[in-house]
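Would you mind keeping the following structure in view while I ask a few things?
A protein chain is absent from this complex, but the other protein chains hold their places.
Presenting subunit A:
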Amino acid sequence: MRAHFVLSEIGVGLRRNVTMTLAVVVSVALSLSLLGGSLLAREQVGSMKDFWYDKVQVSIFLCNKYDAEADPAACPRGAVTDEQKQEIEAELNAYDIVDQVWSESAEEAYEHYREQEKDSPLAAVVTPDQMQESFRVKLHDPEKYEAISTAFAGRDGVHSVQDQRALLENLFQLLNGVNIAALGLMALMLVVALLLIVNTVRVSAFSRRRETGIMRLVGASSFYIQAPFILEAAIAGIIGALFACGLLVSGKLFLIDGFLDERIQVIDFVGWDAVLSVMPFILVVGALMPSIAAMFALRKYLKV
């Protein structure tokens, strides 16, 4: 195949169809940046999960002396006794699924509370003996929370068993929902992009039917006839993919590095390595998707 000939054909085709090509470029760019964005968001959620789940614990709150009155259903027999505490701790340590157990005294709980709720007027009136003692349990596998919950909830001296994961779960569900919405939007944009490509290729094939007709007559192979159209679509797709990569880079630069990272320091946002690692994928999809759409469009139009 003579590259020169194919390239000049592509140039002619792209110029003849500037508006359509632009439409293809824009729609490919949008759909692919959504794809890249949602891939990165998925990675973000994944790393946040790893990070937070590693820190989450199951908390077994123990009854204090006020709970008998304040919450008689949970603590009918009043404050937890030392024996009960020892028993619970021993049992926790016996579990295979338990990684670590440490206890938080009422004073420590008071300190944490004051720290977290500095600005709340409530913090000023709360006293250490109003706080509950608790066991903080770290599990090897945070999913096994149920076993601890059934074993200790309702036991004498135990006020409640709380899984911190449940708190995070809501957040992650929200993030997942956003992610799915982004993927849905991407799918829609992708369909638009594909339809545009199919249409562009058809218009292109129609406007060059003289050339392709002659090519068929003189015995050009169908690959030779179709290559300019397919490459045309692929080039538009790659340009779109490059724009998508640009959008991702600027998203990382301006949204994450320039804005979110400074304001939300608790979260470890996706790094450049993650952004760079989705780019080859986006470029490949950007090149392949339009080519396949073009091949499909041409099947009907350029028969031997």
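Here, contacts are C-beta pairs under 8 Å (C-beta built on N, C-alpha and C of every residue); 3 or more make two chains touch, one makes a residue touch a chain; residues count from 1.
The working rule: contacts and distances are computed from a predicted model.
Visitor: One chain of this complex is not shown here; going by its UniProt record, which of these names is it: "NADH-quinone oxidoreductase subunit J", "Peptide/nickel transport system permease protein", "Cell division ATP-binding protein FtsE" or "ABC-type polar-amino-acid transporter"?
Guide: Not shown, but named in UniProt as "Cell division ATP-binding protein FtsE".
Visitor: Among the options A:R15, A:R210 or A:R263, which residue touches the chain absent from this view?
Guide: A:R210
Visitor: Where the complex has a chain not shown, which of A:Y66, A:F172, A:Y224 or A:Y301 is the residue touching it?
Guide: A:Y224
Visitor: Please give every residue of subunit A in contact with the chain that is not shown.
Guide: Its contact residues with the unshown chain are 1-2, 4-5, 210-211, 213-222, 224-225, 304.
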